[in-house]
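Let me begin by handing over the structure; questions about it come next.
Removed from the display is one protein chain of the complex; every other protein chain stays in position.
Read from first to last, the chains carry the letters A and B; within each, the first residue is number 1.
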Amino acid sequence: MNKVIKYVIIDILRSKIVLAYTLLLLIISFSVFSLEGNSTKGLLSLLNLILFIVPLVSIIFSTIYIYNSAEFIELLVSQPLKRKNIWSSLFSGLSVSLSLAFLVGTGLPIMFYEPSATGYVMVLVGCFLSVIFVGIAMLASVINRDKAKGIGAAILIWLYFALIFDGLVLFLLFQLSDYPLEKPMMIISGLNPIDLSRITVLLRLDESALMGYTGAVFKDFFGTNIGFITTLISLIIWILIPFAISLRRFKHKDL
Amino acid sequence: MRSAIFFCAFLHLLIFPQISGAKTWKVGSQFPNKSIQSAIDMSKDGDTILVASGTYHEKNITINKSVVVLGKGMPVLDGDGKYEIVSIKAWHVVFSGFKLQHTGYASLTDPAAIKIYNSNYVTVSDNVLDDTFFGIYAQYSKKSIIKNNKLTSFGKEEQQIGNGIHCWKSDSMQIIGNTITGHRDGIYFEFVTNSVIWRNHSVSNLRYGLHFMFSHDDAYVANVFSGNGAGVAVMFSHGVKMFYNTFSENWGDAAYGILLKEISDSYIEGNRFIKNTMGIFMEGANRVTLKRNTFHNNGWALKIFASCMDVTVSSNNFFGNTFDVGTNGTLVLNTFNGNYWDKYEGYDLNRDKIGDVPYRPISMYSVIIEKNPPAMILFRSIMVSLLDKTEKLIPSLTPENLKDETPSMKPLEL
Partner (left out) sequence: MIKLQNISKKFGKLKALDDVSIHFSKGECIALIGPNGCGKTTMIKSILGMAVPDSGQILFNDKNISPDWKYRSQIGYMPQIGRYPDNMNIGQVISMMKDIRHSDQLQLDEELIHNFELSKMLNKRLSTLSGGTRQKVSAVLAFLFNPEVLILDEPTAGLDPVSSEILKEKINKEKQKGKLILITSHVLSELDDLITQVVFMQDGKLKFHNTIEELKQETGEQKLSKAIAKIMLKEATHE
């Protein structure tokens, strides 16, 4: 299994796209930090970019990679290898390389400008988002045989988590504005890894003071160690479930 | 400074001829007079009591004659954590040059390091206060001066500490150049009129840096209010003038640069608001002019409730605030003009340095969270920035007439 991971990683790292992604992140991070005089403020601007770019690149790149590797996967399947190992290797390979790109592209500038606990939480959250969206991408591509459909699905999924979900939340908030919604919102935010990541980092920044009562309720839970661990567990679940489903489908897939 | 006080003392002698022939009493371990209180008891109006350095544990010193009490070499008056250290109960007292420490702590009697009771023309200057419940407390005083004192306390909770400089039912007071830290409210005014507060530093107090109620026609000039638990609160007063003050770092859940509640006919000009959760929060303010202020990196630069009328916001600079203006409701009876907004994206075709399209300082999201506070969990999400962008192009939810018709293209030089 490890051998396949090795070749997947080598293959991905050789493609210029991941390199370009790393460079893009580096340029963005350094320019954000040097433009914002205050590095906490830089962190905040960076947060928005991370929440936008990382899931998008992760899901699109992984989907395309899986489709482009169809024949390679076919070749591997015809070899004396377990399907589970092949699929897990692809997943690990993609996750490691995209997380690595993120670590270099964003982790380095953060370590340089803002080596605080909040900074490191942000790096951690970014890595999680990278891996989560690799898993979702693999699910999207194992379900759709057609490449165009698969990429379309990937973009829609991204759009859903980045935008539509929040729109629905807002709609819900207005529909149910007569009820106290702070606590249910905590669970709802767990249904979207992007929201969960955003809130986790935001609550550690000074900006959270602007969030008033809602922020305070959230801080009461997410600010504690138990809250942080719960967040991590939810993010891990967000990695495991899509990947597990995709693995089940892949095991029975005709190539 | 010291010579100025002696000059004051000298003036007193000139002004009140009936006490000519005034004596100077020396107090200290090397003098026959070892106790300040006994020197006061022996003295007459117009006398001077000179206290040499050393530590004095006199429980309470009551100054009930119009005398000048001067410390030489910062003598220490210690209240042993039980007593009010100095009580001034006579007019024209000058009290200067002491270090006062460890007052009693009690919320019933409000012990202070220095308390002025029903006396006018009192001067309290150049003292250092350390670990006091209340610092300098004035009640029913007129035309008194509190100047260049340094007050430090170590309050942990609001209920267990008093205010730094506390004035009650007083008039024509001058509070100048004091530094106040660690009290409940740095400077507290209740029913104080026609007074001036000038060049004070009120920093890191538990509740408000400055807090006043029912105090009319006072002027606040060139003070610094920074890092206080809740900023500055100003309530139920008219004729307030605030010029060239700095309100900064009042950051927290319910912190304000200034909280204005039921304020009318007032001027807030040339102040700087830096990194406050809310720069100015206004509720029930009438005829208030905000002019030539700078708002930097605040959460909300201004929050103006619909209960405000005739508030004029003009020629201010707004930089890097998360929200420029927030309001509840849609009724707007206030005027915005000629401000510089860093978020303004308009153009200036005729090059008159005034933007050709109006600026709407209120974002859609700030309207949403005002209506539905839990929507705050969407703070900083992509959807919110998209909503705000859309609203800028096609305004629908934000109050129609809340806009700056003449936004400045460049930051104003203030």
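FYI, contacts are C-beta pairs under 8 Å (C-beta built on N, C-alpha and C of every residue); 3 or more make two chains touch, one makes a residue touch a chain.
What you see is a predicted model; the values in this text were computed from it and never measured.
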item	value
Displayed partners of the chain not shown (whole complex)	A
Contact partner of the left-out chain, one of A:S78, A:Q175 or A:N225	A:S78
Residue among A:V4, A:L170 or A:M211 touching the omitted chain	A:V4
Touch residues of chain A, complete complex, unshown partner	3-4, 7, 10-11, 14-15, 68-72, 74-83, 252-255
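Simple rule for what comes next: only the chains that are shown with their structure count from here on.
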item	value
In the complex, chain B residues that touch chain A	251-253, 255, 277, 297, 299-300, 320, 322-323, 368-369, 371-386
Complex contact set, residues of chain A against chain B	38, 41, 44, 47-48, 51-52, 162-163, 166-167, 169-170, 173-174, 177, 181-182, 185, 189, 194-195, 198-199, 202, 206-207, 209-216, 218
